[in-house]
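Note that one protein chain is taken out, while the other chains of the complex remain in position.
And then subunit A:
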C-alpha cells in the first residue's frame, strides 16, 4: 500500500497576489537584502580606514557598472524598507486598515521609494 503525505494547509501559491500582500513580502525581502548589504557598507568603511590600494580597489569595485547596479538596488531597498516601516507605524497607531486605505498606503510605499531612489540617483549621482 502506498501512502500519500498528509494534506497540508494551502500556502502562498493558492492566493491571488494583492498589493498589500506583495508589499508585505517585499518589506521582508528588502529587509533581508539590507541585512546582506550592511556587510558591503562595513567593508567600504573598513577599506576607508585601511586606505591605500585596498580603498582604491573597493572604490573601483563599487564604482563599476555592476557595483553601481547593486548600489542602485541598495538605495531602492533602503527607501522601500523605510517607507514600509512607516506603513507599519501607521498600522501600530491603529489607522490605515480600512479597504481602500490599506491599498493606498501600499501603493504610496512603492511610489515614495521609486521617487526618492530616482531623485537621489538622477539629481546627485548622474547630474551632480
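Before moving on, here are some points about what is shown:
Here is the rule we use: a contact is a pair of C-beta atoms (placed from the backbone, for glycine too) under 8 Å apart; a residue touches a chain by one contact, two chains touch by 3 or more; residues count from 1.
In the analysis below, contacts and distances are computed from a predicted model.
When the listed names "ABC transporter ATP-binding protein", "Succinate dehydrogenase hydrophobic membrane anchor subunit", "Polar amino acid transport system permease protein" or "Urease accessory protein UreF" are checked against UniProt, the chain not shown comes out as "Succinate dehydrogenase hydrophobic membrane anchor subunit". Among A:5, A:51 or A:100, the one in contact with the hidden chain is A:51. Listed by residue number, the positions of subunit A touching the unshown chain are 28, 31-32, 34-35, 38-39, 41-43, 45-46, 48-49, 51, 55, 63, 75, 78-79, 82, 85-86, 88-89, 92, 120, 124-125, 128.
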